[in-house]
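Left out: one protein chain. Kept in place: all the others.
Let's turn to chain A:
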Amino acid sequence: MRYALFIFILCCSNHLQADESTWSERLQIHGFASQAYINTSHNNFFGDSEDGSFEFTELGLNGSFQLSPKIRLASQVLSRRAGELDNGSPYIDYALVDIDLLSTARSTTGLYLGRVKNPIGLYNQTRDVAHTREGILLPQVIYFDTIRELLISSDGLHAYHHMYLDSGTLLMQAGLGYPITNKNVEYAFMGQDWNGKVGNDRLGFFGQLRYEYNGGRWIYSLSHANVTIDFKAGPQDTIPFPAGPGLNSGEIEVDYTVLSIQYNGKKWQLTAEAALEKVEFVEISDNFSEQSGRPFGYFIQANYLFTPRWQGFIRYEEWQRDRDDWDADEAAQRSLESSQLLSSFGIDQPPFPAHTNYSKAWVIGGRWDIKPNLMLRAEYHITDGTSSLPARENNIALSEKHWNMLAISLSYRF
C-alpha cells in the first residue's frame, strides 16, 4: 500500500514535470469579505434595521486546482450572516469536478459534477460576492434573498457547451440536481415555520442560454429553473380546521424564467432583467392552493462611470405576486374575508393588505473603488410595498407600506 502510494506520488510529480507547470500555476485561491450597515425607516431587513443593523456579513474562500489538462477541481466555503435568515455558520457553496470533454479553437464542451451554482439571470452564480453585484443588495424582485437557497446551487450534473463565434460567444449550460431547501424557503412560501418540514426529494432542472455579442458589449440571456419542494405535514399541521390548520402533505411547484439584457459601454452600463414565475401549491390546503399564482418581477438599472474609481447607479424594480391581479386588490379582499371567517372561530389572524403582495422601489447608489481590491458603497431605497421583506423578521400582515432603506458597505476581495 505504501509502495503504491509512493509510486502514485512519483507518477504525479513526473507528470507535473512533463507538463512544466508548477503547483502555483495549477492552484488558485481567492476570497472575499464584506460588511454592510442597514438602516430602515420602518420594517426589518437583515436584523433590527429600524435601529440600524450590522447583521449583513459575507465571507468566502475558494480554490481551483487543475488536476490534469482536462480535469479541474473547484470549491468555495461561504459564511453569511443576514439577520434572522442566516447565522453565519460556514457551508459548502459549491464543490465540483470540471471535466473538459472536447476543446477546439471554436468550442468547449464539458461537465460540472457535484454541487454546482445554478446559472439564473446575470448574477445568481456569484450573488454573494459584493464585487460582482451592481449594488449592495441585488434587486429583490428577481434575486430574492428570502429564497436564495432554493435557487442558488444544486447537487447534480450540469453539461456546458461554449461556442466562440466571430460575432460573439454563445454559452449554454443545462443540468439536473437536487435543490437546497431550508427554513427560509418554508417561511417564504408558507409564511411560517410549520410543525412539518419542506424537503428536496425531487430533481430540479436548471438551464441557461447566454450570448455575449462583440466581446460582451451586449449580453443577452435566457434562464430557466424548475424545482419542486415537498412539504411533509407534521402531526400538529394535520389537525382539522378549526382546531388546527388542517394541512396535508403536498408539493410546491416553482417554475422560474429570467430574461436578461445588458449593454456594457465605456461610461454607461445598462441592465434590464425580467422574471416570470409560476408557483403552484398541490394538495397542501385549499387556502394555500388559492395562493398559487404567476408572479412577475423586473428591474432596469443604469450605471455611470464618473471616473475609473467612482460609479453611480439608478434602478427601478418591481414585483407583483400575481400578473392577473396587479396591485393585489383581489388578494387583499380574499385575505380580508378569510380573516373575518377565522375571527368568527375565535382565531385572530389580521388580513394581509394589498401592499404585502407587491414591491416597487427606486434605488440610487454610488461606489468608490478605494483600491482595486477594496470598495465602499452606499445606496438608498425608496420602497412602496413589502413583498421583499423576510417573514422571519417581520409580521408581514402588519408591515408598513411605505419604507426607505439606507445601506452602506465595505468589501474586500483577493
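Throughout what follows, a residue touches a chain if its C-beta (ideal position, glycine included) is under 8 Å from a C-beta of that chain, and two chains touch if they have at least 3 such contacts; residues count from 1.
In this section, contacts and distances are computed from a predicted model.
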Q. Which protein name, taken from UniProt, belongs to the chain you can't see among "Rod shape-determining protein MreD", "PBP domain-containing protein", "ABC transporter ATP-binding protein" or "Cytochrome c oxidase subunit 1"?
A. "PBP domain-containing protein"
Q. With respect to the chain omitted from the figure, which of A:Q76, A:S223, A:S260 or A:S285 is a touching residue?
A. A:Q76
Q. Looking at the whole complex, which of A:Q192, A:N214 or A:S343 touches the chain that is not displayed?
A. A:N214
Q | Residue among A:D166, A:D286 or A:D348 touching the omitted chain | A | A:D166
Q. Out of A:P240, A:P308 or A:G346, which touches the unshown chain?
A. A:P308
**Q.** chain A residues that touch the omitted chain in the full complex
**A.** 19-21, 25, 28, 30, 32, 60, 62, 64, 66, 69, 72, 74-76, 94-96, 98, 100, 103, 105, 108, 112, 116-117, 125-126, 129, 131-132, 160, 162, 164-166, 169, 214-217, 264, 266, 308, 372
